[in-house]
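Only a single protein chain was left out; the remaining protein chains are all shown in position.
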Amino acid sequence: MEGTAYLQIAVALITLLPLLGFIVTLLFGKRMGRQAHIFPVAMVTVTAALSIYGFVWAFGHRDETFVWNAFDWITAGQFHVPWGYQVDTLTGIMLLVVGIIGCVVHYYSIGYMHGDEGYYRFFAYLNLFMFAMFVLILADSYLLLFLGWEGVGLCSYLLIAFWFRKKSASQAGKKAFIVNRIGDFGFTLAMFLIFVVTGTLEFTGVFAAAEKGDISAGITTWICLLLLTGALGKSAQFPLHVWLPDAMEGPTPVSALIHAATMVNAGVYMVARSYPLFVQSETAMTVVMAVGIFTAILASYIAITQNDIKKVIAYSTISSLGFMFVALGAGAWVAGIFYLFAHGFFKGLLFLCSGSVIHAMGGEQDMRKMGGLRTKIPVTFWTMLVGALSMVGMIPFAGFWAKDEIVGATFIAGEYVVWVVAMVTVLLTAIYMGRLIFMTFWGETRADAEVQAHIHESPPSMTVPLVILAVPAALLGLVVGLPPEGGWIHGFLEPVFYHPHHAEFRLLGEGGALMLASLLTVIVGLLIAWWLYVRQTEVPARIADRVPWAYRASLNKVYLDDIYAVVPVGATLGFAQWLWDVVDVKVIDGVVNGVAWLWGRIGDGLRPIQTGRVQSYALYMFGGMVVLVAVFAWVWGS
Amino acid sequence: MNALFWWLLVAFLLFSIGAFGVLARRNVILVVMSLELMLNAVNLALVATANFRAGAEGAGVLFALFIIVIAAAEVAIGLAIVIANYRNRRTVQVDTYDELKG
Amino acid sequence: MPGGDFHALLFVIVAVWILVCGLGVVLFRRIMYSAVAMVFCFLGVAFAYALLAAPLVAVIQILVYVGAISVVIIFAIMLTEVQTGRLELFFNRQTAVAAITALVGAAVLAVVSLSADIGKVGDQSLTPGLRQLSRLIFDRYVFPFELVSLVLVGAMVGAIVLARREGERP
Amino acid sequence: MSWNDQIGFPVLSVITFLPLAGVIAILLFGRGRPQVYKVIALVVTLAAFALSVWMLVVFKVSQAGMQLAESVSWIAPLNIRYGMGVDGIAALLVFLTTLLGVVVIIASWHYVKDREMGFFISLLLLEVGMVGVFCATDLFLFYVFWEAMLIPMYFIIGIWGGPRRIYAAIKFFLFTLIGSLLMLLAIIAVVYYVKDHTGTLTFDIQSLSRVVYSYHLQYWAFLAFFVAFAIKVPMFPVHTWLPDAHVEAPTAGSVILAGVLLKMGGYGMLRFCLPFFPDAAVAFVPWVVGLSVIAIIYGALVAMMQKDLKKLVAYSSVSHMGFVTAGIFAGIALVGNAAGVEGAILVMLSHGFLTGALFLMVGFLYERTHTREIAEMGTLGKPLPVLAGFFLFFSFGSLGLPGLSGFVGEFLSLYGVFEYSRWMAAVAAIGVILAAAYLLWMFQRTMYNDRGDDEVKPSFPLKDLGAREIASLVPLVVFVIWLGVYPRTFLEFLHVPVQTILDRVTPSLSDASAGMGALAQLVDSVRGLF
Partner (left out) sequence: MELNNSVTVLLPGVVVAVSAVLVMVVDLFLRRKDVLAWLAAAGLLCGAAVAIGQWGEWTGGAAVWRVFTGGLTFGGREASAGFAGMIGHDHFAVYAVVLFCAIGVLAVMLSDEYLARRGAARGEFYGLLLLIVTGMIGMAISTDVIAFFVSFELMSLPTYVLAGYIWRDERSSEASLKYFVTGAFSSAILAFGLALLYAATGATSYAGIAAGLARLQAGGLAADGFLVVAFVLVVTGFAFKVSAVPFHSWAPDVYEGAPTPVTAFMATAVKAAAFVGFAKLFFVAAGAQWADWGHVMIVLAILTMVVGNVLALPQRNLKRMLAYSSIAHAGYLTLGLIAAGKSGDTVGVSAILFYLAAYALMNLGAFGVLIWIRARRSYDYSLDGLAGLGRGMPGTAILMALFMVSLTGIPPTVGFWGKFYLFTAVIQAGLTWLAIVAVVMSAVSAYYYLRVVWYMYFREAEEGAAAEAPAEGAALEAGAPSPQAGVAGAVVIAGLGVLIVGLLPGPLLDAAKGALRLLVGG
């Protein structure tokens, strides 16, 4: 392609620079001590600039798809996959999200991780993550996407278990990876199926085949469902969402970057990327939506009783991701990506703010021990408020426009049940986010005196990123989302989602009504939260007493972890134990040793025949001779 | 049954008698004697064959002669061995020689 | 019956003679009786050779067996006579099995082989004369003859080696 | 006599027998002087490695048949020749062998205290046998190397092994011996079948693999060969020698065992089972793939339950080698399914690097902690960060992280299975999940904290990896990444030989009898034996 030389270089550098940062930091970081961040942060800064360039390119060439096959990756018999990059508008958006948030989080980490013994290690991992994430979004084939996909999984594992001396952290890291692997199982099979029917794994080829109708409907559904399995793992959707809350064991910047803004979006991105496949399968779309909405409400329900500030945000993330799936499933593809776009900023912001809060509280994460921080850490407070409002969908913050499009889309698509559930979710979201803000920043400080004495605003390296992220969290919607359902982003993504949802938005009509309804829901929710957690703080306890099962179910995450411990995990371990103890040791090895033992026994058993008396020997001889004669005569005679 | 076979029948019987002696008698010298009976049975068969079988050209007779001489050698060696053992163990009961077994 | 009635009668007598003496050898409890039975058995065999028109073999049978082997055996018996053991020890523990095996063996061998047909078997003596035999020995059979002499050398040396007294050295 | 016609230099023989020369040099000059014999061992293995790299360079990937061939009459009465030569598959495995040869020499530098010279001699002799197996183009020469290799391994396990070393050594030996004796019978049968039908007695593998054998012969001879190789691989359910041998063997032994010896099974199937007996091979595909899939899952599940680090890695080998057999046989089940076969070969290579490395890691850990009990470790990542880093790297390579070597091969061979049977592929893919489970669990229990909130402090000071140890690992790291990112380098060697094999098998696919039940055929052919 003419004129893409710069982009080619940029794309190459986008992936290579973080990788270089990773290698250099891993090898030499320890010697650089406190200065270990310089090189990786520099790399990421350049990368962010380059990714903005990528976005700009996409902006300027929105009808073009840049594909660059760097080299042949795997060629084996009929199987061929290049190592190739692709840039289109969807990639552009993702580049922007990942580049900017990644860069911001790096800067934030300088302050946050200051003094940690694994300082260099942290930056190395972050850089590796950036590498993998960029490969994921730049990949031009499912297989390379999968490489990035698993790569981010690896980094997620490393970063969650960053403080590996804590058992809970090492456990959570392992859990995250294995749960993701279960999803990847589906992804892998999906790739096989795609290759079997289309003969390629490159997006262009696969989608061309899909559009030509080369793939039968049944197969398409299978492919989509299997891909969805992968997405469920990565994007923490029910039933594979259980890893994400635990992932909060990692340092907060990790939560912000990986478990809110970028990696968890990969599933959404992948489904969106597979748009040409999904649109051909009604069943798959329905499943996507169903999974999404169920996850959304479930996560909200759980979030409402969580006391750990990061856990609340984690569940809110699951819920938000559920919303994105709802959007995809409802056919509001752009809305989904729009929400992803906005969510990246405000959720990243929320996590970073919570990190700032935790930092201020000296590591305390329990909201019951916070309160009244409004004045003590004002920057954090204001930025977090922006993030929260954006999250709950308060006009005119970014979240509002995106969420509204999704909720509206379900209604317009005629999925009224989904719409109702979505509205309930919106209400719950407002309540728990309000609860978070109010418990943290309002009321009396409930922390120990010693902790209170040390509460302080975070250093500029942390607050500046907050402010930087707060801007898009607040304004993004106004910039790209107006007018609703027809904003700039719709036009931008149209080349990718070429069957756009053409429902004209009318303020004084169905669209306006829906918007008003959702806005009212949010306000009601916030008011309830204000009433419960600022005015009548004893009421929540009374509610909990009134419906203890509901409260406990929520508090215990609907017991899913406990069920999983018994059914898949326990059963597998039990089966494995049986295989080892009984099948391997007793049966198989038992047979082996038994045969050996048997020979020995036969040998021992035969020894007495050798009596030592020569006449016995003569008897054997004579007897043997007679028997031979008899047998032989008989055989020959017959 | 022809004449040769009658003689062979005698040889078989004598052979088996000798074999029984080897298998059942305790005295090792009697075992040696029984072995001689067996060799005599062989010779009987040979000479009988030589007598009755056309075209044998005396081979049987000569074979018998050789066997007689060999039997003598065998007895000499056998008895020497018996004596050597007798000197070691002071017994001629052959079934007590069972140090080597298993 | 071989060779007519008279011949048959002789055959029966000789056969019974040989077998009874043979049984005597293996059944007599006193080993000296056995030895005597053995000598008579050898004599019976010698008669049989004579009957079978092999006088040379008969003569040598008497010379070697009756004259030499029996004597050597009797010497050995006398040498070891000191302890012949208690009465019940004449037969070993496997005597019953041995008897059955020997009987079955004789039966099987005889029945299997003697029920077969091996072609024309002459009735009259075909045994070559003494002169012919001597010629054969020093012509065709010189090889086994020489070997037999080596066997005798070996037996002699062997017997000397084994029968040497304690501490005696060549 | 025709020495190699291409380069005028018998490079394969030199690679094969360099270590033997090293042994002689050691016996002459090295007695009682550890530095001398170690250096000699290192030099000859390095030289062999350099030569094998050179061999890869001069190897013409697009050319079919054996290259760098040498052929000299050896045992004239039976027309057995000393024939050496490599195709792409063998070339790669020779390379792997010489690489691991160097690695184990470096890694064993201070490993054994007792009868050290004998240890190095055994390692060198082992290398002779291993390289010879891959290079031999004469069936007999192959067999000789195949069996001769047993003896040094027997000594390595038996003399320098762990507490149950005798049991392990004898078990290893007997298992392999039973298989190879059956193979010997099949070799004889095959060779004389050819002699009876063509009038020429030859042991040349290439010529033999062009003959069409009768069904009876194919079925039982296939089985004989297959059992020999399946034991080596090892396939479920003849795998139980492996954990014992691995656990008891010294580190170098485990590395070689896992890294090279297991590959011989896969190599043998590719070289003999498929081209010699295509009809039987095709008929047995469902059985073999089924067993392989069982092995994948079974090995993974059992690995999960292991308390001994080495045993865990050993069972993981069972699981991983399942991909090899599954890939190979699924690859021949359909026309043009080369991906499975090539993937299987890549798995062999990658497993050589990775499991070899993992065993090295376990060895290094053992030297420090004096235990292999997983339960006695924990939080070792703190005092041993470098070791933990390498360990993590190889663990992830082993669980098939894309971008590292494990992934490409497993993906391709799984893909091959998928083309053959979707359900089997789906079941096998569960093995990939389980691999993550047992490896990460192992890593957590050893390097991370698995015991509540207290950090487990080792009661003795631990020294992190030294330069020598790192030097033994770095080459493996390089190739693990290389194979993961740019597998083309390796895959290029495979296209032609794999295609040759598949071309040989293809006619059998359309054969009506290929559809018959393999067992029925087998029963029939066994009856023919009597």
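Each chain gets a letter, A, B, C and D, in the order it is written, and its residues are counted from 1.
The working rule: a residue touches a chain if its C-beta (ideal position, glycine included) is under 8 Å from a C-beta of that chain, and two chains touch if they have at least 3 such contacts.
Note that the structure is a prediction, hence the values are computed from the model and not measured.
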In the full complex, displayed partners of the excluded chain: A, B, C, D
From D:F29, D:Y192 or D:W423, residue that would touch the chain that is not displayed: D:Y192
Touching the absent chain when the full complex is considered, from D:I178, D:V427 or D:L509: D:I178
Where the unshown chain meets chain A, residue by residue: 596, 599-600, 602-604, 606-607, 609-610, 612, 614-618, 620-625, 628-629, 631-633, 635-637
Sites on chain D contacted by the missing partner chain, in the whole complex: 74-78, 115, 143-144, 147-148, 150-151, 154-155, 158-159, 165-166, 169-170, 173-174, 177-178, 181-182, 184-185, 188-189, 192, 220, 529-530
Sites on chain C contacted by the missing partner chain, in the whole complex: 109, 112-119, 139-144, 147-148, 150-151, 153-155, 157-162, 164, 166, 169-170
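Convention: only the chains that are shown with their structure count from here on.
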Computed distance of Cα centres, chain B from chain A, in Å: 96
Separation of mean Cα positions, chain C and chain A [Å, integer]: 102
Touching two or more other chains - residues of chain B: 19, 23-24, 94-95
Multi-partner residues of chain C (each touching 2 or more other chains): 92, 94, 98, 101-102, 105, 109
Contact footprint of chain A on chain D as seen in their complex: 171, 174, 237, 239-241, 298, 301-302, 304-306, 331, 336-343, 346, 379, 381-382, 389, 392, 396, 401-403, 407-408, 411-412, 414-415, 418-419, 422, 425-426, 429-430, 432-434, 436-437, 440-441, 443-444, 447-453, 455, 485-488, 491, 494-495, 498-499
Residues on chain B engaged by chain C in the complex (per definition of touch): 1-10, 12-21, 23-27, 29-30, 32-34, 36-37, 40, 43-44, 47-48, 50-58, 61-62, 64-66, 68-77, 79-84, 86-87, 90-95
Interface residues, chain A side, partner chain C - complex: 613, 615-616, 619, 622-623, 625-626, 629-630, 633
